[in-house]
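What you see is the complex with one protein chain gone and the rest in place.
Should a chain be cited, it is by its letter among A and B, assigned in written order, with residues numbered from 1 in that chain.
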Amino acid sequence: MATATQVVEKENYLNVNYGIKSWLLTTDHKRIGLLYLFTITMFFFLGGFFALLIRLELLTPSGDMVQTDIYNRLFTMHGIVMIFLFLIPSIPAVFGNFFIPMMIGARDMAFPKINLLSWYLLLGGGALILYSIVTGGTDTGWTFYAPFSTQYSNSQVIAAALGIFVAGFSSILTGLNFIVTIHRMRAPGLTWVRLPLFIWSNYATAIIQVLGTPVLAITLALVFLERVFHIGFFNAQLGGDPLLFQHLFWFYSHPAVYIMILPSMGVISEVIPCFARKRIFGYAFVAMSSIAIAVFGFLVWAHHMFVSGMSVYAALVFSLLSYAVAVPSAVKVFNWTATMYKGSIHLRTPMLYALGFIGLFTMGGMTGLFLACLGIDVHVTDTYFVVAHFHYIMVGGAVMGYMAALHFWWPKITGKMYSEVWGKVAAVIIFLGFNLTFFPLFVAGYMGMPRRYHVYAPEFQVLNVFSTAGASILGIGYLLPLIYLFWSLRYGKPAGDNPWSAAGLEWTAASPPPTHNFEETPVVTWEAYNYHELPDMPEEDAGVSRI
Amino acid sequence: MSAESSHGSFIAGNLASSVSAHALQHQFADLEQQRESSTLGMWVFLITEVMFFGGMFAVYLINRALHPVAFLEASQHMLFWAGAVNTIVLICSSLFVALAVHAAQEGHRKQIVCFLLLALLLGLVFLGIKGYEYHGHWVEHKVPGPAFQFEGTDPIHSEVFFELYFVMTGFHALHMLIGVGLVAAIAWFAWRGHYTPAYHNAVDNVGLYWHFVDIIWIFLFPLLYLISHKHVP
Partner (left out) sequence: MWQNLPLWPTEASTISRQVDGLYIALITVTGGVTLLVFATIVFFAIKYNHKRHPVAEAIEGSTPLEILWSAIPLGIFLLFFAWGASIYIFEAKPPRDAMEVYVVAKQWMWKFQYQTGQSEINTLHIPVNRPVRLTMISQDVIHSFYVPDMRVKADVLPGRYTTVWFQPVKAGNYHLFCAVYCGTNHSGMIGEVDVMEPADYEVWLQGGAGQGSMAATGQKLFQELGCINCHRSDEQGRGPNLQGVYGRPVLLDDGHTVMANDDYVRESIMVPGAKIVAGYKPVMPSFQGIVSEEQLLSLMAYVKSLSTPPPAEPAHKRNAAPPPAAGAAVR
């Protein structure tokens, strides 16, 4: 078993050179992944801070903590920061950038400089959004509905819209880089059906990023032009149509939610086989389901508009298609579960997050069926039912997947192991805190509590108190990894090349990897998830955990 | 900002390979992989541009379907000859770009530069004519906003036509301007002898971009100028 010598550290991508310029001008995909890690962690805690304020305000039915205008800006900026500055980049920009080249046996992405540019674009967009926050924020909701956003809102709509526009190009370029890299830079012998499912998921995500984000760009550009020059695409008085905005906006923003969840699903498809010590069940079906989700995801956008005044016939079509898009996700859940059958299960931290993901994503996905159902949607749309649904998917799903990735690949990225005890404790706290925060909101939604309400009817209070209590627990759960992961950088046990005895080319490189990833380009002659050929997973430190 | 820099960096990536005697970038195994990757990258980028303009075309199509008379009457105020000449200009410029690519394949350095400069010149002519048209619209109160005036059956929706006209041709002109910059850049590098028959991918990719911008105009011209066979003199 490899142990790092205390005296001379092997050269790796972290210690190959030092200095701020070597980081800010790097083209090494691994360093860029870390730059993203740092950036989106900051944005996550900023968005989380807004969420904390929201939940504190909602402890009581009256608006007694902040003024209404501030509250409206809080939920808007929470949405914008979390979606565009955290969730959309998250897994692809951090773990996709870091591991896609390694997983395919390449030295770097196809376009390393564009990769760096993507990071700067995220910073630029983030800077504009931060500017909009400190100068008062915008209060349109992250959905920017016209004509409120284009004519009536007295807030920093333009700065926020520009920020999202710029960040959108970061997303487009990341997607472009992934598509070209995966198509053209696979090692010899690495056919498509030998690829890890993380690659398939990120590939599907990249397709959505490339096709969908430009539509958001033009939509925001039109909002900008309408607001500044008072032209009237979305303004009924000037011959426009507010519903046109909704169609254009949701044409991107629905596929966007698949940008946010598909990479997490890819992570789960890596973690479960490793911690069950066997190949994923139904590889081809899981791979194809990612593509199916990407394709179908573009056909369902108007399910956000069932009560908007659109035609009944259109609503029927979109409802039907929305049910269709649920099938591939269900297929994934069943395949992950079946992978555990007759496996050899190790309930380590990444696996806890992965199983938590399956549980919470299943619940979130099931509640999506309620929203796809026209008769029910009329009642629960624009209520806390929807808020609960998408937080189950985005937080219970995407963020849990992100945490699973972080804990799975931390040893490879840093060369250090974190405390398994604290890892498990945090995972459990997050899981429990999350459910307490968001499950009551389903009930509140069906009872009729509308979303985006600063002041609410008193009968909703008990549910809101539960939710806020859960949010504080959830917050603690997220702070713990910040602490123990940092701690591990200094004091963690050296990880060795492959602490999980995992399959995948990334685990054949050193931890941390050298800048060029591999000494020689590997030639792949084996299928993915060849766990039957790999040694057993090493035990955890004795005396630490009995799970 | 971001559109230009993404264009520029893309080309920088391409050019770097061509700068010092086909230096192979470190992430690629061989020149073939590098060429295929950068070409695929340009195609993917163009697909994003299709989606970007596609949004505008969708807005146009919906509005025209709902308000055909307003659009017809508005289109009669377009300067037909300007649009027609511009269409010829762009098609010829694309021809020159294609000839430049061919010259690069043959290794005729001076020809590459000549054809690229001709294409660039025509691109500037296009922008010039466009500027002349915009000025004319401004003078005739056809720019949407407080100064807009229109005598017609449905002036409110005719104004929507002009809004679309300026947004669509405006973004197109922006892309033309970027294209002019890119063509100038590769003309410079061609002059410096950076392209060989073995590797001239930058010329190919800029050519692709230029043809794409041309094709957008091929759609814009009939949709904006040719709705009616009559035009206001």
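We take it that contacts are C-beta pairs under 8 Å (C-beta built on N, C-alpha and C of every residue); 3 or more make two chains touch, one makes a residue touch a chain.
Keep in mind it's a predicted model, so treat the numbers as computed, not measured.
Asks: Pick out which of A:V16, A:A326, A:V425 or A:A469 touches the chain that's been left out of the picture.
Replies: Missing-chain contact among the listed residues: A:A326.
Asks: Per the definition of touch given earlier, which of A:Y152, A:Y491 or A:W526 contacts the omitted chain?
Replies: A:Y152
Asks: May I ask which residue of A:F233, A:Y453, A:Y484 or A:W507 touches the chain that does not appear here?
Replies: Checking the options A:F233, A:Y453, A:Y484 or A:W507, the one contacting the hidden chain is A:Y453.
Asks: Out of A:A127, A:A187, A:L369 or A:V425, point to the residue that touches the absent chain in the complete complex.
Replies: Considering the complete complex, A:L369 is the one touching the chain left out.
Asks: Suppose we count only contacts with the excluded chain; which residues of chain A make the list?
Replies: 63, 68-69, 72, 139-141, 145, 147-148, 151-153, 236-237, 239, 241-243, 276-279, 281-285, 306-309, 311-312, 315-316, 319-320, 323-324, 326-327, 330-331, 333-335, 337-338, 340-347, 355, 358-359, 362-363, 366-367, 369-370, 372-379, 381-383, 443, 446-448, 450-457, 459, 462, 531-532, 536-537
Asks: I need the residue numbers on chain B that touch the omitted chain, in ascending order.
Replies: 67-70, 152-157
The rule is short, and it goes like this: only the chains that are shown with their structure count from here on.
Asks: Could you grab the centroid distance between chain A and chain B? Build each centroid from C-alpha atoms only and quote it in angstrom.
Replies: Once rounded, the distance between the two centres reads 35 Å.
Asks: Would you mind writing out the residues of chain A in touch with chain B in their complex?
Replies: Touching chain B from chain A are residues 101, 106-114, 117, 121, 124, 165-166, 169, 172-173, 176-177, 179-181, 183-185, 210-215, 217-219, 221-222, 225, 229-233, 238-241, 244, 248, 251, 516, 521.
Asks: Considering the complex alone, what residue numbers of chain B touch chain A?
Replies: Touch residues, chain B against chain A: 1-3, 5-6, 9-10, 12-13, 26-29, 33, 36-38, 40-41, 44-45, 47-49, 51-56, 58-59, 62, 67, 144-146, 156-157, 159-160, 163, 167, 171.
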